[in-house]
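For this view, one protein chain was removed and the others were kept in their places.
Chain lettering (A and B) follows the sequence in which the chains are written, and residue indices restart at 1 in each chain.
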Amino acid sequence: MRIRSPKDFWAGLFFIAVALGFIALASRYGTGNMHRMGPGLFPILVSMLLASLGLIVSLRSFVIDGSPVPRFQLRPIAISLSAIALFGLVLARLGLLAAIAAMVLVGAAASRESRPLETAGLIVVLIAFSAVVFVWLLGLPIPLWPDA
Amino acid sequence: METLGNLAFGLGVALSWQNIVYCFIGCFLGTLVGVLPGIGPVATVAMLLPFTFGLGPAPALIMLAGIYYGAQYGGSTTAILVNIPGESSSVVTTLDGHQMARKGRAGPALGIAAIGSFIAGCIATLVVAFFAPPLADLALRFGPAEYFSLMVFGLIAAVVLARGSLLKAIAMVCFGILLGLVGTDVNSGTIRFAFNQPELTDGIGFVALAMAFFGITDVVSNLEHKDKTDVYDERIGSVLPSLQDMRMSFWAIMRGTALGSILGILPGGGALLASFAAYMLEKKVAKPPRNFGEGDIRGVAAPESANNAGAQTSFIPMLTLGIPSNPTMALMIGALMIQGIAPGPQVMTERPELFWGLVASMWVGNLMLLVLNLPLIGVWVKLLAVPYRLLFPAIFVFCCIGVFTVDNKIFDIYVLAGLSAVAYVLFKLDCEPAPLILGFILGPMMEEQMRRAMMINFGDVTIFLTRPISAAFLIAAAGMVMLIALPSLRAKREVALQE
Partner (left out) sequence: MDFKTIRFLTAAAVGLVLLVQPAFSQTYPSKPIHILVPYAPGGIADIASRIVGAKLTEAWGQQVVVENKPGGNAFIGMTAGAKAPADGYTLTMATVGDVAINPALFKDIPYKWDDYAPISTISDAPMVWAANAATPYRSIADVLAAAKAQPGRLSVGTPGNGSINQVVMEWMALNTGIQFQHIPYKGGAPAAAALAGGDIPFGVLASSSAAPQVKAGRLRVLAVTGAQPSKFNPEWPTLQSQGVKDVDASNWTLLLAPKGTPKEIVDKLQAEVAKILAMPDVKERFAGGGVETIPSTGAELDAKVKKTAQQLSVIVEKAKIKAD
């Protein structure tokens, strides 16, 4: 046996894992009867469908040829995700201005071509734009800096 | 004639100076962001959503619609000049559009795209004005059984029309449904799949989901490729197509408009399918000489008209049934709810200024796109020259602010990060996000209606078949499944959607 379509194989496994997780959680919610269907019934039915689809997709990958999984480049995705999470962390504690600075500073590293001076300029522009447009003009309740 | 009266009333709303300004800002911003390679209308609308929070419902919706058309049009500009589709519905525009640009006819290509979109927009506005009211009347008679069957139909249509593997598309719908079920169950009050996080009791934020699967994933995948765009930097020349061009394109525009108007109404349809189908049709029926793929102007005119018509008629199910036919419409529904309006057939009778104002603004918006884009094409070209390393951090910032301002919850930003990781993996495994998004929206509604139908009818399952409208939807859905199961048709679908 040889996996001939790795993308499908992994996609199938992913779907099976998700489905099993949801079934495990949903089985606690009760399935009820046809008149009063319980909160667990529908998710379990959908999960079962998802699991069987996942199974077919992954089994099929031994028969049908497909393209290999492209190489994951760690740098862009990992840095992007960290930058987003960091934005949340900083926004909660230090407000929008610091959050933008932190995010752009970290996020810029996702591209190898970022240049420090440009990034600094970008931070200034984005901070000014966000403060003026979102907070001042649109009046959105976003804290700009930590509450004194 | 009542429709014309209503349209006039709507024009009165849309032409108030305030709404014109918002429509203009919307078109402008939409085009601005839509021009950026890799940022489609969904991401654009999601990103710009916070701009509308401070407005009233009518200006907010008008501005969002403007953003949507602008993003559509901006995508075409990128497709023609850079050979990178700004969004999926302008993929076919690259085929002949960029070839025209290479032959020094970028101007007429951009011009015909704008003119075709404008003509299509005018006609589609009339389609919406005439067809939405009777549909809303019908929808007022929909009970839970009808809604359930409509959702089934919509989800199956979404799968059939999705690109790529059918099985994976169904699986993505299921995954979307499950994600949509997170939170408080309407029927029992049970909190499901929330891991004791109070922030999850109202479910996963739709804007965060849409942004993760469209905005962030797009940016990251762009970052993986070298930061080099092949901008067409020669002089664009006159954007006005010659008389010869116009004569050649006229019927292509008409055919594209007709096809786009029909496909836009279908759930799962909208602009993407419309543009593909129009290009295919044009290839078959256009009069010789046909130079498709080598810069035939009809290859730009037809799909551009179709995607604009489709973009517009996809408002019909949203406005009359409260059901999104594509992810952008799902965002529109979200925006309406944020404004405190429950979308559905009652909107037309209870908020006529909103409904007719929006319809009329569609036309105004299209006119604006025309006057905006013909002179501003030079500006967009300059924008395309801004290096991506400067654009992408800005996109991240707007995505995060957009997600946060929906509910003022920091938690949603973490959700965005988490979902982006999932979206990235699925993207790498060739799983299309559009079915997931539709499953996310339609799935919970489907469950809610099914259980409600069962409660009201005391567990009698036959209700779905004894009520005529419900039965009609189910039969149509079954018909689609059967069609797609036929091997010969399946092959055709693959050809049609892959080209």
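A few remarks follow.
Going forward, a contact is a pair of C-beta atoms (placed from the backbone, for glycine too) under 8 Å apart; a residue touches a chain by one contact, two chains touch by 3 or more.
Keep in mind it's a predicted model, so treat the numbers as computed, not measured.
Checked against the full complex, the candidates B:D202, B:E224, B:E353 or B:D460 give a single residue touching the omitted chain, namely B:D202. Note that of B:L281, B:I338 or B:L383, the residue touching the chain absent from this view is B:I338. Annotation: of B:V173, B:I191, B:I253 or B:V415, B:I191 touches the absent chain (contact as defined above). Remark: the omitted chain is touched by one listed residue; of B:D96, B:E282, B:E304 or B:E448 this is B:E448. Across the entire complex, the residue among B:V21, B:V285, B:V371 or B:I456 in touch with the chain not shown is B:I456.
Where chain A meets the chain that is not shown, the touching residues are 139, 141. Take chain B: the residues that touch the chain left off the picture are 140-144, 184, 186-191, 198-199, 201-202, 337-342, 344-346, 349-350, 407-409, 448, 452, 455-456, 458.
In the analysis below, only the chains that are shown with their structure count from here on.
One finds 21 Å separating the Cα centroids of chain A and chain B. Of all residues in chain B, those touching chain A in their complex are 50-51, 53-54, 165, 167-168, 170-171, 174-175, 177-178, 181, 185, 187-188, 190, 192-193, 216, 219-220, 223-224, 227, 387-390, 392-394, 396-397, 399-401, 404-405, 408, 410-411, 413-414, 416-417, 420-421, 424-426, 428-431, 443, 447, 450-451, 454-455, 458-459, 461. Put simply, chain A touches chain B in their complex at residues 7-8, 10-11, 14-15, 18-19, 22, 25-26, 29, 33-39, 42-43, 46-47, 49-50, 53-54, 56-57, 60, 67, 69-70, 72-73, 76-77, 80-81, 83-85, 87-88, 91-92, 96, 99-100, 103-104, 107-108, 110-111, 113-115, 118-119, 122, 126, 130, 133-134, 138-142.
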